[in-house]
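A protein chain is absent from this complex, but the other protein chains hold their places.
Chains: A, B and C, in written order; residue numbering restarts at 1 for each.
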Amino acid sequence: MRFFSDNAATVHPAVLDALAAANTVDTAYDGDALSRSLDAAFSDLFETEVAAIWVTTGTAANALALAALCPPYGGVVCHHDAHVQNDECGAPEFYTHGAKLLLAGGTGAKLTPETIAKTIEAIADDVHRVQPHAISITNATEYGLVYRADEVAAIGALARDRGLGFHMDGARFANAVATTGASPADLTWRAGVDVLSFGFVKNGGMFAEALAFFRRDLVEATRIRRKRAGHLLSKGRFAAAQIRALLADDLWIANARAANRGAALLGAAAGARLIHPVEANEVFLRMTPAEAATLRAAGFEFYDWAAGEVRLVTSWDQPEDEVAALAAAIARL
Amino acid sequence: MRFFSDNAATVHPAVLDALAAANTVDTAYDGDALSRSLDAAFSDLFETEVAAIWVTTGTAANALALAALCPPYGGVVCHHDAHVQNDECGAPEFYTHGAKLLLAGGTGAKLTPETIAKTIEAIADDVHRVQPHAISITNATEYGLVYRADEVAAIGALARDRGLGFHMDGARFANAVATTGASPADLTWRAGVDVLSFGFVKNGGMFAEALAFFRRDLVEATRIRRKRAGHLLSKGRFAAAQIRALLADDLWIANARAANRGAALLGAAAGARLIHPVEANEVFLRMTPAEAATLRAAGFEFYDWAAGEVRLVTSWDQPEDEVAALAAAIARL
Amino acid sequence: MRFFSDNAATVHPAVLDALAAANTVDTAYDGDALSRSLDAAFSDLFETEVAAIWVTTGTAANALALAALCPPYGGVVCHHDAHVQNDECGAPEFYTHGAKLLLAGGTGAKLTPETIAKTIEAIADDVHRVQPHAISITNATEYGLVYRADEVAAIGALARDRGLGFHMDGARFANAVATTGASPADLTWRAGVDVLSFGFVKNGGMFAEALAFFRRDLVEATRIRRKRAGHLLSKGRFAAAQIRALLADDLWIANARAANRGAALLGAAAGARLIHPVEANEVFLRMTPAEAATLRAAGFEFYDWAAGEVRLVTSWDQPEDEVAALAAAIARL
Partner (left out) sequence: MRFFSDNAATVHPAVLDALAAANTVDTAYDGDALSRSLDAAFSDLFETEVAAIWVTTGTAANALALAALCPPYGGVVCHHDAHVQNDECGAPEFYTHGAKLLLAGGTGAKLTPETIAKTIEAIADDVHRVQPHAISITNATEYGLVYRADEVAAIGALARDRGLGFHMDGARFANAVATTGASPADLTWRAGVDVLSFGFVKNGGMFAEALAFFRRDLVEATRIRRKRAGHLLSKGRFAAAQIRALLADDLWIANARAANRGAALLGAAAGARLIHPVEANEVFLRMTPAEAATLRAAGFEFYDWAAGEVRLVTSWDQPEDEVAALAAAIARL
């Protein structure tokens, strides 16, 4: 019973069907009808004109977004626990040609206008220091918390005031939408977000994420960078097909709700063990090695996080009885 | 009737089946059983120990290979018509951090030891000039010619003598194997090749190419570069599954033969129009705009190549009657 | 008797005096009065508002200029014999983060609108090809020819029409001004040049070149890139002092005239041996190895250029009798 990562989840049957359906001849790269349909699909979803492209991984999506917002000699403010800082093997530095991540704090990997301002204000405005050009937040965060629309907007206001770009790493954007109930628009561009990495792979997709540009002037250079990075699939229609399948009938929301439900159940069972509130599909618990071993002996797979801490991740495809079994096992500890 | 690119071909049903079969939970990234099986599969095929990883595009495969063989301040000798020079939007420069492509000549985009030596010998051995560190050839070439094993070996000998790395862009390696009848081993490591970009997407795959390292010491850094470039798919098993499906029962060879057969037919019909001998699945013809218009009016799609020249590309999935129809139409011109 | 490079020439006494005079405490980096005086000094010289900064080498000046005009994924059209292509060890690729030099032809390393257009028009306007963003010419050229103001303006018009930046490598700008008699303004911004690398080191300086921005919006990012490249000297006043010393009383023109005069004398003596007309301070001659050996035996130092070709370079500080002696020796061959 797998609780170690939503990256290991299965692909939704609707996505497999969409791949099969896309297996006719169209044109190569992203000139096909499916790829060309993404702008309209995301514009509908976000209630504004959006330029949207597919990429194959969240790491590529984030790194391309930061390269669009920050010159090689600039910096991007992010949380010191951010995925772009810790889990992408320097992809932001590669794509931006050496821009610097400027680290800020905040509970549960959430930045606030105050923590961002503190980081920025410590940087003298001269040629010796790398100057901030953008802010990047993750929603839901690396610790399973969500930013509500007003929290995003407060950061967006700061970004606008200081002339900074604003990126949202939405590898689990679906989970954040499901939790907050906010519209995708309120959670992004209406709150000042310029570019969103919109995750599908953790949520039922196979190899497709989207980059949604609310600042559409940034998309042209990003298409070039995507090609230059070897991310322009020659059969791009299969990437677009997945995204369209998950957007259809709000399947992406349904999947996220399923994953969130599982986490909520585990969180409720965990009680005082909880390190962070459970707001998406991740659950961080205090747990002794002996306790963790007990759970593992019962067939539950998960990662240790730090000394005395474990991480549980739920997925769209998790059988309810497995989740219930884990919840019960935790309660029994 | 599509003759403009094998990139636009369909995916082989066996690949779709393999994707469906891989849709069970394993672990994430490339830790799954399918991904871990690639070393053995390619070692079998190449009759030597090979370290093999999947990537999603040929551009990424080539760029990663060159980055493994050439430092940022070095150069790579390639043909002035090479794909890495002309069709990858600077991906080699991106991945190598600015290494320089050192251009050489040769008929039909084929390098020879002589053309390579001429390029190298014009470079003074001092700190002002970018020094060569590797050679890259494409087999089959961008003009549909193939290097036979002895031709590769002659270049391999030069590479060894001069201490240069040796890369083969095998986006159409299958077609070269099918044409030459050489063993994969003879066409690569026995001829001195260090790294092979082994193409599957043009030959029935969906989004999986392989990088086969005969110099296995290069793979570890390449795994890191792959992650850093955002090419480490979180559900990598689906990439590995495609490769395994195409390697099974020599499906890759069968597909390449089908494509080559189509090109041979067109070539035979073209007679004196042929610009290059037809040795793989590409056919370059002299053709007036009026003649091209006639063919297009009959439903045949293809690209103009240069003034008075067109390119026809055949694919594994091309219906025989479409090929025959085009051959007849060309003969009638 | 040295004729191998103006790089090896001595430093003008006025420059040494200026260094001594600058040896008082001011502030660090480029905040000192001398550094801050450069904008005004170059604005006077060029009859327009110029933003000017010092750098220590021509390679750095050129590479910074190209980075200001071309994004990492773009290309710069230059001559295939250009210094930026052949003699800077990939500095343009380093500073631009991998932009591509797009090579064009032309007699004597001189580009023309026709040769530039031919290079550009061969590049399909799609995401697979590196697109041109700038043009770079060298005046005087690597073969000692000069562009006259109208020739620069013709290229400037093409740059403007196509939306390309325009850089002039003026490592020997002084020699070009001395030869053409054109005003610095006519030879640069009035002809469409955006950024000029203005050389001083070959012309009596010690370690100071200037970057003159006619597009002043480009200077701010360039100051940052200069620092990031480790080129912001902590005692910048000594760089500025050299430039001011050479600009004073048109010493730069006087020095260039002296060098040009020497080359003219050698050229006159060379007669039919001349490979290129002598228009600056370089002389390229056909010469057998035996003849070259004769000259070397007589104490003249110079470089072989190609088989049967030698290069002679004259400097501001060349004793007239040494030049006369070489001229006589050539005539005697």
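Everything that follows uses one rule, which is that a contact is a pair of C-beta atoms (placed from the backbone, for glycine too) under 8 Å apart; a residue touches a chain by one contact, two chains touch by 3 or more.
Bear in mind the structure is a predicted one, so any value in this text is a computation, not a measurement.
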Of A:Phe94, A:Tyr147 or A:Phe238, the one touching the omitted chain in the full complex: A:Phe94
Contact with the hidden chain (one of B:Phe3, B:Phe46, B:Tyr73 or B:Trp316): B:Tyr73
Hidden partner chain, residues of subunit B it touches: 29, 71-73, 97, 127-128, 131, 221, 223-225, 227-228, 232
Contact footprint on subunit A, counting only the chain that is left out: 72-73, 75, 86-90, 93-94, 96-100, 127-130
Residue numbers in subunit C that touch the chain omitted from display: 2, 4-5, 7-11, 16, 19-20, 23-29, 55-64, 88-91, 94-95, 201-202, 206-207, 224, 227-235, 238-239
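Just so it is clear, only the chains that are shown with their structure count from here on.
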Subunit A and subunit B, separation of their C-alpha mean positions in angstrom: 34
Separation of mean Cα positions, subunit C and subunit B [Å, integer]: 42
Geometric centre distance via CA averages, subunit C-subunit A, whole Å: 50
Per-residue multi-chain contacts in subunit A, two or more chains: 29, 224, 227-228, 232
